[in-house]
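The complex is shown incomplete by one protein chain, all other protein chains being positioned as in the whole.
== chain A ==
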């Protein structure tokens, strides 16, 4: 059900207790969300980087064609957010959707918030004509949860391998 452009998503079974009776709403981020986004990210990464998130909002926030900064809220509470964009011809690849940030409030995980965000951004990518979505996930530490999440949504290894090199000996 679309309400004022915001998608209302019924929480997965078992999710109502943690999220109360408020429906989960997926909508584009607004400037008023940035403080909560910054806090949620800092809670997980332990690094408070408000300039970074403000800059991302400027580049991926409301109204940017092919760029999406979506938030999931229950009432006034931020439950999570996702950011992505359509990238074209990067390393020779035809246009495809890229997800480069996904965070869900740890107390609300396993209740369908991440799935609702991921499906919402995939819907937008499809609407922009792309047929593939990609992401990059760390193999280390807590990011394993994210890897499990994307795998559970059918994501498999793509045609690229990430390479890196130390620039300082």
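By definition in this document, a contact is a pair of C-beta atoms (placed from the backbone, for glycine too) under 8 Å apart; a residue touches a chain by one contact, two chains touch by 3 or more; residues count from 1.
Please note the rule applied: contacts and distances are computed from a predicted model.
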Record-based protein name (UniProt) of the chain missing from this complex, from "Transcriptional regulator", "Cytochrome C oxidase subunit IV family protein", "Hydrogenase formation protein HypD" or "Metal ABC transporter ATP-binding protein": "Transcriptional regulator"
Candidate in contact with the missing chain, chosen from A:101, A:122 or A:147: A:147
Residue ranges of chain A at the interface with the undisplayed chain: 139, 144, 147-148, 151-152, 154, 157
